[in-house]
Each structure stands twice: as C-alpha cells, then as structure tokens.
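Could you have a look at this structure, given as structure tokens, before my questions?
Shown here: the complex without one of its protein chains, the others still in place.
When the chains are written out, they are named A and B in that same order, and each has its own residue count from 1.
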Amino acid sequence: MKTLQDYIDKLNALNFKDMYNGDFFLTWEKTDEELEAVFTVADALRFMRENNISTKVFESGLGISLFRDNSTRTRFSFASACNLLGLEVQDLDEGKSQIAHGETVRETANMISFMADVIGIRDDMYIGKGNKYMHDVVDAVTEGNKAGILEQKPTLVNLQCDIDHPTQCMADMLHIIHEFGGVENLKGKKLAMTWAYSPSYGKPLSVPQGVIGLMTRFGMDVVLAHPEGYEVMPEVEEVAKKNAAASGGSYRRVNSMEEAFKDADIVYPKSWAPFAAMEKRTDLYGNGDFDGIKALEKELLAQNAQHKDWACTEELMKTTKDGKALYLHCLPADITGVSCETGEVDASVFDRYRDPLYKEASYKPYIIAAMIFLAKFQNPQEILKKLEERNTPRILK
Amino acid sequence: MKTLQDYIDKLNALNFKDMYNGDFFLTWEKTDEELEAVFTVADALRFMRENNISTKVFESGLGISLFRDNSTRTRFSFASACNLLGLEVQDLDEGKSQIAHGETVRETANMISFMADVIGIRDDMYIGKGNKYMHDVVDAVTEGNKAGILEQKPTLVNLQCDIDHPTQCMADMLHIIHEFGGVENLKGKKLAMTWAYSPSYGKPLSVPQGVIGLMTRFGMDVVLAHPEGYEVMPEVEEVAKKNAAASGGSYRRVNSMEEAFKDADIVYPKSWAPFAAMEKRTDLYGNGDFDGIKALEKELLAQNAQHKDWACTEELMKTTKDGKALYLHCLPADITGVSCETGEVDASVFDRYRDPLYKEASYKPYIIAAMIFLAKFQNPQEILKKLEERNTPRILK
Partner (left out) sequence: MKTLQDYIDKLNALNFKDMYNGDFFLTWEKTDEELEAVFTVADALRFMRENNISTKVFESGLGISLFRDNSTRTRFSFASACNLLGLEVQDLDEGKSQIAHGETVRETANMISFMADVIGIRDDMYIGKGNKYMHDVVDAVTEGNKAGILEQKPTLVNLQCDIDHPTQCMADMLHIIHEFGGVENLKGKKLAMTWAYSPSYGKPLSVPQGVIGLMTRFGMDVVLAHPEGYEVMPEVEEVAKKNAAASGGSYRRVNSMEEAFKDADIVYPKSWAPFAAMEKRTDLYGNGDFDGIKALEKELLAQNAQHKDWACTEELMKTTKDGKALYLHCLPADITGVSCETGEVDASVFDRYRDPLYKEASYKPYIIAAMIFLAKFQNPQEILKKLEERNTPRILK
C-alpha cells in the first residue's frame, strides 16, 4: 500500500461494526472481516507513524495494565500502543494496592476505571481463571457505565489468558502476511506449530492454542506436533478443525516434530506445559497444596527431560520447504548453548532469524493499538482520514 | 446545570481568590465559598468530560505522588485527575529512591519538584506526623520557588493525613449534594458518622474526623457515634462544634449506634482506631519498641472484638429515615460474610447501595482536579471559558 486511502478503502469493504464499544478476548470470537480490520488498522497506524503523522486520538485518558505475571515484551507493547493513541498507562500493581481480601472484581474494576479507556490484562497462569476474570472485569465496567458511574466503558484487551494470546498471535500472523506478500498467498502453505524441549516447565498454553485457533483461518495446512501427554485444550482443537474446514485448509495433530517440519513453510517450535498438568496445578494452588505443587513440578521436569530431542535444529530446518521455512517465536526463546544447555532451538538457527523475529515482535504494539482503535471509533475510516488531514507531526519538523 | 456558563456564573458569585497558588491541607482551613468553588469546578470538569471537551490545561508538567501506605482508589484518582489536566504522574517510590538517612525534607522536596506542578501525599499512619510532613514539603518548595530554584511552586494536595482526608470527604459531600438535589436541601438532615466493627485494627481516623469537620458546615444534624474509648482528636470535635453553630446545624457525640441511626438521612458506618491508641503507637514506632507495638495490636483487637454488635445491619437500616438512609463508605468496606466473618456492614445492605457507593467514589478524581485547577489559575472562570471555546475533543470525533 502506498497511501492512507488504500487502507481506508480496504476498511470500507469490511464489516466490523460489532467491534465498536466491544472487547477483545479470543480471536475465534471475531469474524474474518473483523480480524482483517485489525490487521488493516495496524498497518495504517504503522504507515502513519513511519510518515511522522501523529495518531494521537485521545487528549486525555488512562490505559490500565494489570500483569499477573512478569512481562517485558507485552508490557512495553501495551505502553507503546497506549502512548501512540494518547493514553497514559497506569499500572495496577496488586502488591502496592489495597485490594481487600474478598473485595469483588466488580469493585476494583470500577474503582480504577473512572477515566480508563482501556484495560489490558495478562492473566495466564491458571486454567479456567484468566479468561473468566477478564469477562468479570468487562461485566463490571459495563454495569458501571450503564449505572452512570463511569462516563465511558473501557475496552478490554486480552494481553494473554489461559486460553488465547490474541495480541501475540495476531502480531505473528501480520508478520506472516507481510513475509508472504499478502493473505492471498497463504492458501496451501504448511505451518508447523510444534512443542520443543525447554529446561523450564509450566510455560503457558496460550501461544500454541492461539496459533492453531487463528492460523487455521487462512487456508493453510496447520499441523500441531507434540509428544504424547502434551495435549492442549480439546475445545481449542475443535475450533481449529472448524476453522480449517471453513477456510479450505487443514488441521491435524501428530506426535512427531520431523513430520511437522517436513516441507513446512512456517515453523513455530516452542515449549508448553501439558494442559492436564496445568489444570491439576490450578487445583493444587486452589487448595494451597504446596507439597503437591512441588511434586508436580518435579514430575513435569522429568517428563520434559524425556523429550530433549524435540528441538529446532539445523538438520530439522533443512527438511522444511527449500530449507528456508519462516521461523517464528513469541520470545524469549530457550536457545541451546546460549540461555540454557539444551533448549528449543539451535543458536545458529535463532541467529539467522533474528531480524525477522524482532520484526514479528514489532507488530504487537500496532495490533494492540488497532484493537483499541476499533473499539473506540464507530467510523475508524473517518478518524484515519481526519488524522491525515490534521497532519500533526509526531516529531516536530 | 445545563451549560458551562451556569458553572462559570456560580463561580463568579464566589470569593476564592486566596486559593490561587495555595495548597489544600484541611477542609476547615478553607472558607465556605472556597469549598463551594471546589465543588463547582469539579462539576464543571465532569460536565466537560461528559461532553467530550478536553480540559487539558498543561502541555507538560509532573504530578508527583507519594504514598506512604498502600492505595488503589486514591492512587488511581490522583492519576486520573492529573491526566485529565495534562500532567504526567511520577511516583516517588521511597523504596526505589536514594533518600539518604537524615536527608532533609527540604532537599527531597526540591529535588523532585523542578518540573512538578502538583504534589499529592498520603501519609496517614502516624499521629502528629502526616500533616506536619506536608507542611514541611510546602515550606520547602515555597522557599525553593522564591530562591529561583523552582520555576513554579507545586501545589500540595493532601491525599490523606493523620487529621483529615479532604479529597475523600469532599467527594462524599459532593455525592450527598447531588443525591439530595443541592446544598440548599441539606438543612436539618441527620447524618450519622458511626464507628463499626472490623476484624482489622488501626484504621485511620482521618475519615471520621474529615466527615465531622466538613459535614457540619451545611446545616445538618451530625451525630458521631462510637463505643467508649474510640474517641477522635478533640481539636477536630471542636471544629465540628463551631461549624455546626455557624451553619445552623448541630453536632453531638453518642455512644450508641442505634441512637445515631434513628431517623438518619445519611449513615457512614466505618471502623477506626482510638485516637489515644494511635498516638501511643506513633510513640512506640518512634522508640522502635516492636514488642510494645505487638502488645498494643493484641490489646486493640481484643477491644474491637467487644463491639462486634456495632454493625450496619438490615435491622438498623430499617430504623433510618423511611428505612432508606443514604449509605456512605470510603471503600473498601469490611462486609460480613464476604470480606470477613463479621464486619462493618451486612452483605445485603452493601449490595443494595453498590451503585451509589461507586458513584460516590467517582467524584474523587474531579475533586482532586478541581483543587489543582483552583490553585493554578487566578481566574478559573476565564480558563473554563477558553477550554469551551477551544473545544478540543477528548476523544477525536
């Protein structure tokens, strides 16, 4: 695309009216056109920033972040997205706050939202909890808005839950689209989402689940590979199957990394914890059974160690399409000989893909900003046009 | 009110010229007209925000926050108020800072204030300390400004001290004014500020003190109720008595929650620690007597436990005016069966008043913003008018 009008024209052809005043929980709750709208607005915002056109649409307003897990990439992506649109990030650091024992989500959600336009939450640790918590927050602020407590309903952006990691997977996908020169070139491409060994245990399932839940929508042949016992949520596999059928692609699961990599156009080798074990851990935490948790950790690490051969090696990369599959990772990766003795990927493979990997990550702020943009404006095309006409430079010139 | 001009007209009739370049420590250091100016500007700012008119008056500038106690509500209210006016919050986290042992307040205050327009402080833990500290800060930055070190004198907003909690009580009061349809309807209304049992001890006195120090100024019949031994600062009771006499209302203290609730129009049941005990605790901390502190805590919890019958029950609510008194709380409340076994309020009472309680809290950012606004502009009416004429949308449209 060469002009902003191209992006606007593309949006004009799409139906995404239900995104207005909405939230972003799971990619498979959105229509294909809605996802395309997110990609298009993300590209438009990047285009404008590259051309030094300010996309500040808020004169004031807060973007609340709540991270229930350490984070660098997503934290900075959220901060960047808010800043790009004019929102100031205010972090709800539960350690510094006075959230009373037994205080309802409804109360906290309203108390922090008087001037909040966005709430971004990362809550991925406990199966059955994270996504539910986000819904509770949205229900609370929706009620608060209706009751006249909040002048606006903040939009929720899922920054990673127990089920999906939509901002990550949408950024991954936008990277794929750009690398392959457009969505129209993806039909029949083979994508391998595979488990890989890592010396740490308990990595979230949201990335593999998000990937098979999203990337089956573009006519690709998506293969999920993992050792037996590393199953993901069955509901998400059902989503993947339906998506594949609808998009003219395919989805299947195998227990061999070799099979998945064979002739793959795109590979995404990454460690995760077995769904059933994570469910068990959630229960153990719920019961305060710390001995049980320790025993489970030991068991999981031992189980992982049986699969050290699941690694993205140079040999394996050679078996992909022309030996040049696009290598993806949400980062940070466990790199053999760099961040650990034996890890997910050979150092030489990782090094070769460093620039594309960072480029992949660079889409996340724009994806988040696009999700906010589409929730806040009924007619985003008009707003984009106004921003172009206003032509305020991002950096004075 | 229907137009911004109505608020401006109201301000035109008030004398608040001494607020310019001033600070906000205690409500009873302000005249009635000054308090009315705060309410009016708060309402005007809310009106503008509701009508999507930006009230950003600062292009740059910092709002410094210093919280010496955990906080969610006040922290987010301060952040919201600063953001609404265009200031960026910078938190002075004493843990992360390099404040030297023995470093003077004067030094710290100046070092953080080079570009600070506001300093908000919460320091409510130690009797005789918090308010004094705030004055020390103001003295320091006033000197710094005079000496040409600071280009501006930051205004201090008391976000809770050992004596008063002005932003909370002013928000409570603005809520009352709106619920009763105007200050003119408050004459003769009965307000019960009463102690209530909580399983935690050592809750600050600033709310009950702030309430009797402020709400006696509107012609209401204010009753302070608590078990013997839970006295508040005598100086503040003196203030309450004088206020009541001047406003044509009344102030009295009783040792019966029933008596206070009887026919009350407004009830504010809330736990606090005895003033004398808090004074003792301050001394124990000063002497580093941690055994003494532990003994005192035990003693206070035992004392509290003798008064579990001091609770805002459904039965008690029925005895209020038409059984429908306006229930107030600064939040978070200790709710029986929700946040604790036995607490300040029945769950069903709390639930019924949830929306008004949250509405009450929603005024705090506007009260804080109004305090800043009145300290920064010699002619706030003119500035409000300019903002209306400038008509920059808060969210682009």
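The rule is simple: a contact is a pair of C-beta atoms (placed from the backbone, for glycine too) under 8 Å apart; a residue touches a chain by one contact, two chains touch by 3 or more.
What you see is a predicted model; the values in this text were computed from it and never measured.
Sort through B:L4, B:L26 or B:V57 and give me the one touching the missing partner chain.
In the complete complex, the chain left out is touched by residue B:V57.
Can you tell me which of A:Q5, A:S80 or A:Q303 touches the chain that was removed from the display?
Of the listed residues, the one touching the omitted chain is A:S80.
Who touches the missing chain here, B:L14, B:M111, B:V254 or B:A347?
Within the whole complex, the residue contacting the unshown chain is B:M111.
Give me the subunit B residues in contact with the hidden chain, please.
The missing chain touches subunit B at positions 57-62, 88, 90, 92, 96-104, 106-108, 110-112, 114-115, 117, 144, 147-151, 376-377, 383, 386-387.
By the contact criterion defined above, which parts of subunit A meet the unshown chain? Give residue numbers in ascending order.
Against the left-out chain, subunit A lists 46, 49-50, 54-56, 67, 69-73, 75-77, 79-80, 83-86, 88-89, 331-332, 334-335, 338-340, 354-355, 358-359, 361-362, 364-365, 392-396.
Simple rule for what comes next: only the chains that are shown with their structure count from here on.
Rounded to the nearest whole Å, what is the centre-to-centre distance of subunit A and subunit B, using the mean of the C-alpha atoms as each centre?
The answer is 41 Å.
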